[in-house]
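Here the complex is missing a single protein chain, while all its other protein chains stay put.
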Amino acid sequence: MFEATARDHRNQRVQTSIRLGFLSMTLLLAAPVLIVLGALVYKGMPIISLDFLLGDPTHGMTQGGIFPALVGTVCIVVVALIASVPAGVAAAVYLSEYAPENWLTRAINLGILNLAGVPSIVHALFGVGAFVLFFGFGTSILAASLTLAVMTLPVVIVATKESLQAVPMAFREACWNMGATRWQTIRTVVLPNAVSGILTGVILEVSRTAGETAPIMFTGAAFFLPFLPQSVYDQTMAMSLHLFVISTQVPDVPEALPYGVALVLIGIVLVMNSISIAFRIWLRNRKKW
Amino acid sequence: MVSDTPTQDPLLSVRGLGIRYGTKQVLSGVDFEVQRNEIFGVIGPANAGKTSMLRVLNRMDAFNKNMHVDGEVRFRGKDIKSWRNLYALRRRIGVVFPLPVGLPMSIYDNVALSPRLRGIKKKAQLDEIVERCLTRAALWDEVKDRQSQLGSLLSGGQQQRLTIARALSQDPELLLLDEFSIAVDPVTTMKIEDVLRELKSELTIILVTNLVQQARRLADRTAFFLGGTCVEVGVTEDLFTGEVQDQRTRDYVEGRFG
Partner (left out) sequence: MVPTQTESQPAAAASLEEADRRDLDWWIDKLVEGLVFIGGISAIVFITAIFVFITKEGVGFLGSRFDFSEFFFSQAWRPTSESKPTYGALALIAGTASVTGFAVLMAVPFSLGAAIYIAEFAPPKQREILKVLVELLAAIPSVVWGFIGLSMMNPLIIELFDVPIGLTVLNAGVILGLMAAPIMTTIAEDALKAVPDSYREGAEALGATRWQTIFRVTLPAARNGLVAAVLLGVGRGFGETMAVLMASGHSINVPDSVFDSVRALTATIAAELGETAVGSEHYQALFTLGILLFVVTFFINLTADLVVRGIRKS
């Protein structure tokens, strides 16, 4: 009897310590986010000002602001979205609403998995070979955006597919029973109820696209170009590449400058991600059926 | 559209209908005819293949690769498998399934959806259709002041009546009702039954029900399904007064099994 109780106590202690062990592993994984953020804010915040955000880089990029890079990133992201969102939504509609269970569907899914898994620098090589050279767009916003569009296509597809599949089958059947065509059903019932989920995916894609560096290095982003792009055939500076350049390629950069750039970049990315996450939680808690 | 020679010109004729899902046979050798402007009852215990049959009648089997259909179904004399535009066929056949589905749009839009898809755009015309269909489904009085609310958030019974209103908004020639009263309270059931009796002058109804007495109240003729076959088809009153060919039919209507 006594022995059993002692064992129970020991077990209890073992259980607790195992639980704490796993918790500390989790926290060790989560802590870097906070440390990194803290450090970037601490070291980068002092340099952030309106002049920094809206000024051109000067003195060989060792002083001044980041305005051309900021505008360039926005341009690249917008063009990439224009290219990838329609294609991604179409692909997701096909996979969710039409695709039969066959080898082709499996191949498509494998293709999506690989598009997401191929190294970003390989996407960059593809962009150079296809968009810059073969299609003759040259190093331009268009080439860079298309490269990123191909690379982030899986983000839109996966998010859209999930939100389409979250619409109950019964709604589709009710619509079909009324003699609605498949497309009428998708247009009137499925898409309207999935649109917020799709938006979540798009925001996530914005965040991915804004942060990527390797795919745009050789396809459209310039090291230093203190002008705003006039058309999609122009090159442009971009936040991500700017951070790389001033922290590795340019001598005598004051310490705060790259921290400021990194802070703005990660700010854009995390704000986008947080919106996407908040949106998702809001969606989950809102009941429409 | 009233025909004076109903037996020679049935609205729907089913010959040798068999249904199987993969290798599982759920229905076989079903024959019956449904005349214009009658209420045709289908009774029988669960898993008798009744619901599967309704799915075939409006070609929902086309979206289910696993579902195999044998035999022949003629709608107004034309084999339903020969329809090139099966959406047009479905528009002529309204269906109400036992689990009510209010679409996640406003009550008004739920009922106006089918007319809109048919190309009706005029607000006045739509208003008229919505009011007429909701009234017929015995729902108008409850929702007329809140037509912009989500149809999917109505109570189960109200959603069921909304589904009926939606089926009516298609202006169908044939209405398939599958155990519509499951989610509806008795009073409303009675209201809807009255509506169905009125509708009989305009359209044809196939009423699948597990309530034997409901079939007796409403149906002109009734088919008894059991274990994947159609045991008997006859004038409803005959089934209840003992004029049956098969002992199982009598046992079922008298409540010996169910």
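Labels for the chains are A and B, by order of writing; each one numbers its residues from 1.
One rule holds for everything that comes next: a contact is a pair of C-beta atoms (placed from the backbone, for glycine too) under 8 Å apart; a residue touches a chain by one contact, two chains touch by 3 or more.
Note that the structure is predicted; figures quoted are calculated from it, not measured.
Participant: So which of A:117, A:136 or A:251 would be touching the chain we can't see?
Facilitator: Selected residue, touching the omitted chain: A:117.
Participant: Write down which of B:64, B:85 or B:213 is the residue touching the left-out chain.
Facilitator: Missing-chain contact among the listed residues: B:85.
Participant: In the whole complex, not just what's shown, which of A:41, A:130 or A:225 touches the removed chain?
Facilitator: The single option touching the absent chain is A:130.
Participant: If I consider the whole complex, including the chain that's not displayed, which of A:6, A:36 or A:54 touches that chain?
Facilitator: That would be A:36, which touches the missing chain.
Participant: Using the document's contact rule, name the residues of subunit B that touch the chain not shown here.
Facilitator: 2-5, 8-9, 76-78, 83-85, 87-89, 92, 117
Participant: When the complex is taken as a whole, what residues of subunit A touch the one chain not shown?
Facilitator: The list for subunit A reads 11, 14-15, 18-19, 21-23, 25-26, 28-30, 32-33, 36, 39-40, 86-95, 97-99, 104, 107-115, 117-126, 128-130, 133-134, 150, 153-154, 157, 181-184, 186, 207, 210-214, 217-218, 240-241, 243-244, 247-248, 255, 258-259, 262, 265-266, 269-270, 273-274, 277, 281.
Basically, only the chains that are shown with their structure count from here on.
Participant: What does subunit B use to touch subunit A in their complex?
Facilitator: These residues of subunit B touch subunit A: 58, 60, 63, 65, 87-95, 97, 99, 101-105, 113-114, 117, 150, 152-153, 163, 166-167, 169-170.
Participant: Quick one: which bits of subunit A touch subunit B in the complex? Just the residue numbers, please.
Facilitator: By the definition above, subunit A touches subunit B via 100, 170-171, 173-181, 184, 188-189, 192-193, 287-289.
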